[in-house]
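Reviewing the structure listed below.
With one protein chain held back, the other chains of the complex are shown just where they sit.
Up next is chain A:
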Amino acid sequence: MTVHLGLSGYYLDNGNNKMAIQQADKLLKKHKDLHCAKVLKAIGLQRTGKQDEAFSLAQEVATLEPTDDNSLQALTILYREMHRPELVTKLYEAAVKKVPLSEEYHSHLFMAYARVGEYKKMQQAGMALYKTVPKNPYYFWSVMSLVMQAISAQDEKLAQTMFLPLAERMVEKMVKEEKIEAEAEVQLYFMILERLGKYVEALDMVRGPLGEKLTSELQSRENKCMMMYQRLQLWPECNALSYKLLLKNPDEWQFYLSYFDSLFHLMDKSWSPPNEEEHCVEGPVHTTVAEAVKFVVDRMEEEDKKDSRPLRGPYMACLELIHRLRQRGCPDEEELGDPLELMLQFFGKFGDKPCCITDLKIYLHLLPPEQHTQFENRLGELVPLGEVGEDGFGFPGDTKALQRHLCVCQLSRVLGLQHTLDTEGKLCLITELKAHYHYGLQFGKSCLKTELQFSDTYCLMVAHVYIDLWTETGDENMLWQCLGVLEEGLSYSPSNAQFKLLLLLLFCRLGAFQPVVDLYSSLDAKHVQHDTIGYLLTRYAGSLGQFAAASQSYNFSLRFFHSNQKDTSEYIIQAYKYGAFEKIPEFIAFRTRLNQSLHFAQVRTERMLLDLYTEADITSSLEESVKAMGLCPEEDDIPWDNMRDNRDLTVLFSWDPKDRELTEEHRRLSLEEESVWLKVRSLTLRLLASLALLGHAPSKRNSDKTNENGVSAKSSTLQTLLSQLDLTLQTAAQITEKQTQYPFLGPPSSRLASALSSGSCHCQASALQLSLTLQELETTGLDDSSELQTQICNSFKSLIVQLQELLSRCKGDVLEMKDSRLMTQPSLLETLVFFVETVCVVLWVASYSASVLRPLKSSLQKKKKKKTKDSSTAMPVVLSGFQEWTGSLQGIVTQALDHVKGQEASLTALKLAALTLGVGHAQTQEECGFTRAAMDKVQTSYLGSLQELGDLLRKRADSLKSLKF
């Protein structure tokens, strides 16, 4: 029998679900009640899409409360695949009741609870397990589950007064009985004491015999002691321990920070050692600036003496100390030397390392502005360059010299010296940087495709200066040349992510989404990156009318978010098994952070909106689409109050001076703006769901009372959502008034401002409002509703006016050639997308209108037939108004289509080859080629967008035809 069972299981393992079902059936013919065969069959059914059958078959077995291993395991697999982990808990609850001494089933039950995060039950199950088999890990599983209850408790008081003290007592019991065995148990004890704020106890524990078990992690005891000293503000100990650790490893940055922190705290308190012999348990304490200065100077001298590679730590510590002394207005900084000389010294030692710039950047503020140029010149003296050639430049002889030169260029930019140059100066700078870039390529001739070129950073800096020129002068030629230089860079260094990111950003700003998809794919973004940099893509995907590409880019992100849900719970269980208790809250915090991600909520919402815009009422009705998405207008699954902005807004390198950098305020404003825009979109989506369900409502005449209630409930949802939208749009207007400008390389502005100024938001809101009025008409009927009818007809007319205005804002050329210059107007494309989205919404409302008016009209005709003699009855205004409306809508869509066709034609007619490039600033033939290629990409992308928009408009125009009576 086991062999046969194995066969069915074998087929399942190999993905042959049909054969698995057949095998299971064969077995069941012979043994009617073979539970396991039933479950295997259920798995086969589940995997072939027969969820309902699978579920009822599984329940047949589950209600019998099986206790055989095979059935239990198979059911566990099935429930997991059904995403019903809570059923596994029921299964094992029954099993342990029947077999109370089974370690295995108790343990499965614990894990089943862990999978659904039932901490209280985990605590009990852990204890039950320990009572069955008194092994330490089980006891501590239970303790950890108490800690988890504390962490997840809404009420911090409950955590502090109940869960954590109980956990502490449980551990203390084991300590008293001398039953502590493993390091993990001590770690957990420490976690509990720390969370309880019992730092003294925690410190004693770590220093005591239990602390001796903390051996796996390096410096585990020292790190924990340090943490407690800081919490307890035991500055003498903190200072002495930092000092000790720095003597051992003078490159450990964190201990310099704690050394300085503690030093100044002690100075502020005028602390003096109680005993000259022994300052504190950790050893000697420094309490004066003189001691600190000497300590740092000694560390530097040690490094100077060494034959091997010097460490950066002591030299950086010197700058850090000056910085801190200056902050305190302490005059002793002179004893350490002049910051300018110290930085030159640092550059002398480390200037050939790529990190030199990141290090020095932190302390540039120590130099007064009047020293900046001097600093740059002095740095230049330390760069060995060859003889100056015909072009006026000298070049580095090797990669080390190149790196030094590059570092000076970067520093000069960070100091703002490049920004102050005039246009001519900037163009000269570009020529110089380009020359260095091209010269440096020779050092990387043998580089693999996966390696970066040594001189890549020059190329990137050229691009930045071009961007400066473009934003300052508005000269689009600068932008085209910038694209050209980046494309050239990428051709020599195909894995340079910074080139790709900047190209991606520029193409997006230009409204050309097509090249972006390939660039993003070639970045090979992995897992969390979809959350951190996905915004670069998804911000523009839908808004530029590349719907297929948009759908693809939302999927990149969504796939990651969905898989993350499953992944984490498995590893939480693993962490319990291996006693990595400290990791469990981290795993959970990570999962929460992803679940509350702004980007996740955005792609979720945009994905559904996009599907509706491109499919609803084309491939299937709006109602079917809404149902297929499982959309429920009453439900809001976006964590508005806990939204996490996981975007990496500094992913693009920047060497801009401090006053041009991204600030916390920028971050806050960007999040605010994105959240409000998300709210607008999510409300629109829910309103559309609401509208779809309104359409489904049975008409008044053949409905009973409950139905009527149903209808009014639906319309009240619509009403609520509409007023929420109204409020949100008011907030939105206030936000856009601020006209926040972010740094060029920072976050892109949201679509909010253009959505509002195009008028599309208000037009969509009025259309949805109209559906509510129509619903009223449906209840009232055609008689005695002339006021309502007039109101509706006015709305019809007003919507036409609004749409017409919106369309007029789309008019103009997205791309044109003027005086041999190429000019773009990408905002026209974005507005056109808003127009198309709005047409979709208006047409869905029109379709709903038709569904309301049609029965009214036919009942009117019936009435008319009855009173044939009374021919004077005119057609009700709302009906003639509706006909007129659909006619006008048709007209607007046709106009829009004509506009799109016109744009396509003029784009196709543009002969970019006729452009003379390189006028003014000498671009080489090769560079011109790259610029031209970039221009081609933009042109093709615009065409692609127009085609997709045109296609969608045509489909919408077709759906309009069916609305006529």
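Keep in mind that, in the parts below, a residue touches a chain if its C-beta (ideal position, glycine included) is under 8 Å from a C-beta of that chain, and two chains touch if they have at least 3 such contacts; residues count from 1.
In this text, contacts and distances are computed from a predicted model.
The chain absent from the displayed complex carries the UniProt protein name "N-alpha-acetyltransferase 20", chosen from "GPI-anchor transamidase", "N-alpha-acetyltransferase 20", "Nicolin 1, tubulin polyglutamylase complex subunit" or "Creatine kinase U-type, mitochondrial".
The hidden chain makes contact, of the residues A:R309, A:K818, A:K911 or A:K961, with A:R309. In the complete assembly, the contact with the undisplayed chain comes from A:R593, out of A:R593, A:H666, A:H762 or A:R854. Of the options A:D567, A:D637 or A:E805, the residue whose C-beta touches the omitted chain is A:D567. Within the complete assembly, A:E582 is the residue of A:D475, A:E582 or A:E816 that touches the hidden chain.
Taking the whole complex into account, chain A touches the unshown chain at residues 215-218, 251-254, 256, 309, 311-314, 316-317, 320, 353-355, 358-359, 361-362, 452, 526-529, 532, 564, 567-568, 570-572, 574-575, 577-578, 580, 582-583, 586-587, 589-590, 593, 646, 648.
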